[in-house]
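To start, the structure itself, in structure tokens.
Yeah, one chain of the complex is gone here, protein chain that is, but the others are all in their spots.
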Amino acid sequence: MSDMPYPDALRVDAFDKVRGVQRYAADNARPGLAHAVLATATIARGTVRRIDAAAARAVPGVRLVLTHEELNGLKPPGFLMGGGYGFQSIQPITSPHIAYRGQPIALVVADNLEAAAEGARLIRADYAAEPHQVTLDAPEADIVAQADSPLPKPMFADVKAGEADAAYAAAAIRIEADFRHPPQHQNPIEMLSTVAEWRDGHLTVHEGTQNAEAIRHGLARQLGIEPERITVLSPSAGGGFGQKNSLQAHTVLAAEAARRLERPVKLVVTRAQIFHDSSFRPASRHRIRLGADTAGRMVALIHETDSQTSRHDLFPTQYTELSARLYGIAGFRGRERLVRTDVQTPGYMRAPYEHPAAFAVECCVDELAYRLGRDPVALRLANDTTADPITGQPYSSRYLAECLRRGAARFGWDRRSMEPGSMRAEDGSLMGWGVAIGAYKAATAAAIARLRLSADGAVTFSVGVHEMGQGIRTAIFAVLVRRLGVEPGRITLEIGSTGTTPQHLTAGSWGTATAIPAAEEVCDALLRALETLPSRLSLAERLRAAGRPYLEVEVSRRAPGQPEAVMGRLTSGLPAAMGPAYPGYVSFSHVAHFVEVRVEPSTRRIRVPRVVSVADCGRVISPRTAASQLRGGVIWGIGAALREVSEVDVRYGGFLNADLAEYVLPVHADIGTIDVEFVDAPDPRLNAAGVKGLGEVSMVGVAPAIANAVHHATGRRLRALPIRVEDLL
Amino acid sequence: MRPFTYARAGDEAAAIRAVSSGGRGTRFLAGGTTLYDLMKLGAEAPERLVDISALPGLASFDTAGPRELVFGAGARMSDVAADSRLVAEYPALSESLWKAASQQLRNMASLGGNLLQRTRCAYFRGGEPFACNKRTPGSGCAAREGIDRGHAVLGGSEACIATYPGDWAVALVAFDAVVDVAGPNGARTIPLQALHREPGTTPEVETSLARDEMILRIRVPATPLGRASTYHKIRDRESYAFALASAAVALWMEGDVVREARIALGGLATRPWRAQEAEAGLVGRPLTLEAARAAGEAALRNARPGHHNAFRIELGTRTVAEALLIAQRRA
Partner (left out) sequence: MDDKPDGRNDNPASVGRRDLMIGATLATAPFAKAATAQVTATQEGMTGRTEVSLTVNGEAKRLSLDPRASLLDTLREELALTGAKKGCDHGQCGACTVHLDGRRIASCLTLAVQADGCAVTTIEGVSPEDGSLHPMQQAFIDHDALQCGYCTPGQIMAAIACVREGHVGNADEIREYMSGNLCRCGAYAGILAAIQDAASKMRAG
């Protein structure tokens, strides 16, 4: 079936979303609900000596105040990257220790939100402060080489191929440059929100998440109850972008408050608090050394990184897993280090490693093109590869060259003049055209899919995946409609909520490559089962003829090469994904971005009026939502390159610009034309549906394309993000 | 948020009486876009609010008068921005309104309230643990040795370098606007130039208004400089952001020669900042690129950089120069 393109189809949940009836967690509003608000630490590191909640408790309407004195029995969730479920290992408000500014120190619950907020404001704490440090400029003692750390190997070993250092030393052309990426925050517009309620010893949690199963199993661990007594409901998350990929620090607090009050509790973490109460993209710096011969063949790439982590967890990095694979470079050496800082544990934010890594490498590749006097597209095409430089294995599919060629034609790249500063727009502004490529691992997670056909023709389908705007519901509908010939109105999807099939983490762009092949397989299983029944016109008629009220089939599916044991991880809420290296091949999605920037000649404002992006994500199951996702990824790249920075005042720790006015996200007026196209060639080796991932790769390479375009417009190489007016004045 | 009582005033006099007699904790409430916002942050904690947003007498405005333009303090920013006479005859005034905030907020915010908009300094808004003399007099200023990228390069003091964030007041100060205010002791008129104070040693005192004085209207003398004017605003994004640097300029050209010029700066100073020296330097000369640049330099001559905001001196210089050229094209 993967040889047939999918038709354009409307987003299936758009009808609910445009009417405002799609329910997000905080939309749970009803009488009797109590409201909770967090109070947070004002020091960057130390201990709470004394906490005074008397004024808070005295606020009319306040029903409960929880501090570490009340919550010291609550267990930690464990760290997502260390066998646990939480975005970090520590659980705030369970001890007097303060690891970072903004760490919650109390929860105030009241009959209404206003009273709870006032109570939280009145919480007073005396602290014993300790020295802290919050930037990459840390003493050597706080720098951990990942290769020498306890992090599991080979996953977090240094990536090596060939003799990079020798090849670099011998290279005719050598480019060496340092790049800096600031901390940034995901900031989905839906704030972290939980409604928790207990009924007959059973806890129900409403929370927008990418990982309902981790919340369920993590809460079970924290509360000391069986996972069977917990249901997590997340039919639709208001954006995730990596922030909602695990058990948040506030969730258990809402659950515990609801248990003590014996009434449902709603806890919405404020926007300012979210900057400190959940993960973020860590600050990182990158040293690139790129060697090439005079013919333009890249022969060596050395990529060394320092990336921020917390003092209590090692948030591992995999920047070089991407940089090693952009081109067919025989000599590669990566070295990744972590810098301990006094922050909450950083984590995944869209294209977490790949976007910063591509920024560093692709700016250097552009520099190489200029050193060689070679067209940047031609140089990239000349260094493409069919085999993975690290493992030597073939790619399951790689249409990067196709992305570059189609993009160049669509953009009109042949009208570009190479000389920096040589192109002018009609309005007199400097015009720059830049290109960069991106890639992202095509991962796959284990899944259980269940399909029920009722005799009345209704179809219910469940698989482990969460809808957070990427359009997975629409993609699943497309498969069910095509495979079963069922009307869209007869389909019910049960995704994002526990109690059906295991709701594995949806992240790392593996959602489609996990859910879609599983959907196809369970459809085939249903069709096979129906073959034994009397032949009739429709599937439902066969059931009725056989006197069966319904037929339910289930399939378990593992990624190629995944061991059987992975199903145990799947059912216990732990990550159960793999890729990009599978037995016999390596899988990546690819993209090429072409960007036009205009630099206003006097005040040097940078605008991006036009972007062309061509992506290879295998077979496109839902063309419409895929196009939207690709455009969204481009806008993320624009934001990351030109706007977003989480500011740190080293004296205070935490993040200073913790709101949506000062943390500058792109607005409508920042965004021009974004023209997208897909290669839409199936990758049948990775799965029968031929699908790879899209959400993350769509952002990878946008930032360097912008930086390269800025260089083309101005002659300036800017290697620290974001690029702002002060960099060009 | 601290509890408060709320009352809606029936007319201006009643409102003033209520605020005057209510004591220190009693405040006027207009559109609420600043006050309610800061109450949520704990930076404002009034005990009593007297709502003047619905006073019909304050809502009107007249841009057709031969001698002056009159703007009721309660008129909404969006309505005034869209006034066709203002758009045509005083584009700087219109632009200063529609380039501020978002249409939602401009539909709420009143002209008078907008003048009194308080700083966006993150240390002020953030509260604990930051030292802020504006928030807690005597506590110090975290911004001076902190992330001061957006802070003032003009008009700052040891005690405070918080930027005045408004746009409308900057345009008004270029046009010699005055404000009519009323208080328990009667009415008076203040030049807009004298409405906002530099922080000095008392940054918590931001204006020359008494707590129980209320802005009734803003008056702008009719002037031939209106048409060749612009409010040029440079931001970190193309819309819905505060100014890194802005310039309200207006020109009266005779042929190629500048007969009169007005220049005011926004986003760079602790209050709306008129640059009269820069204006004087333009008069009687052709407005060349060099002259525009020189005016920009003159406007920023006394600027003092901090740690991260020196670029805004150059940006401000260029913003003034570019604004002058935009205005010239409208002459």
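Order of writing sets the chain letters: A and B. Residues in each chain are counted from 1.
Note that in this section a contact is a pair of C-beta atoms (placed from the backbone, for glycine too) under 8 Å apart; a residue touches a chain by one contact, two chains touch by 3 or more.
Quick caveat: nothing in here was measured; it's all calculated off a predicted structure.
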Selected from A:Asp659, A:Glu677 or A:Glu726 as touching the chain missing from the view: A:Asp659
From A:Ala627, A:Leu642, A:Ala713 or A:Leu728, residue that would touch the chain that is not displayed: A:Ala627
Contacting the left-out chain in the complete assembly, out of A:Gly119, A:Pro188 or A:Pro722: A:Pro188
Full-complex contact with the absent chain, from B:Gly10, B:Pro137 or B:Pro191: B:Gly10
Touching residues (missing chain, whole complex) on subunit A: 10-11, 13-24, 26-27, 29-30, 33, 35, 60, 112-115, 118, 187-191, 236-239, 241, 268, 270-271, 468-471, 624-625, 627-629, 631-636, 659-661, 665-669, 671, 673-674
Residues of subunit B (touch criterion as defined above) contacting the omitted chain: 1, 3-18, 21-22, 29, 32-33, 36-37, 39-41, 47, 49-51, 53-65, 70, 72, 74-76, 78-80, 82-83, 98, 101-105, 107-108, 182, 184, 186-187, 216-217, 238-240
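We adopt the following convention: only the chains that are shown with their structure count from here on.
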For subunit A paired with subunit B, centre-to-centre distance based on mean C-alpha positions, whole Å: 41
Subunit B-facing residues of subunit A, complex: 42-43, 101, 114, 117-118, 121, 272, 602-605, 607, 643, 647-649, 651-652, 656-659, 661-662, 664, 666-670, 724-726, 729
Subunit B - residues contacting subunit A, complex: 1-3, 40, 42, 120, 122-123, 125-126, 128-130, 142, 145-147, 149, 234, 236-242, 244-245, 311-312, 314-315, 318-319, 321-322
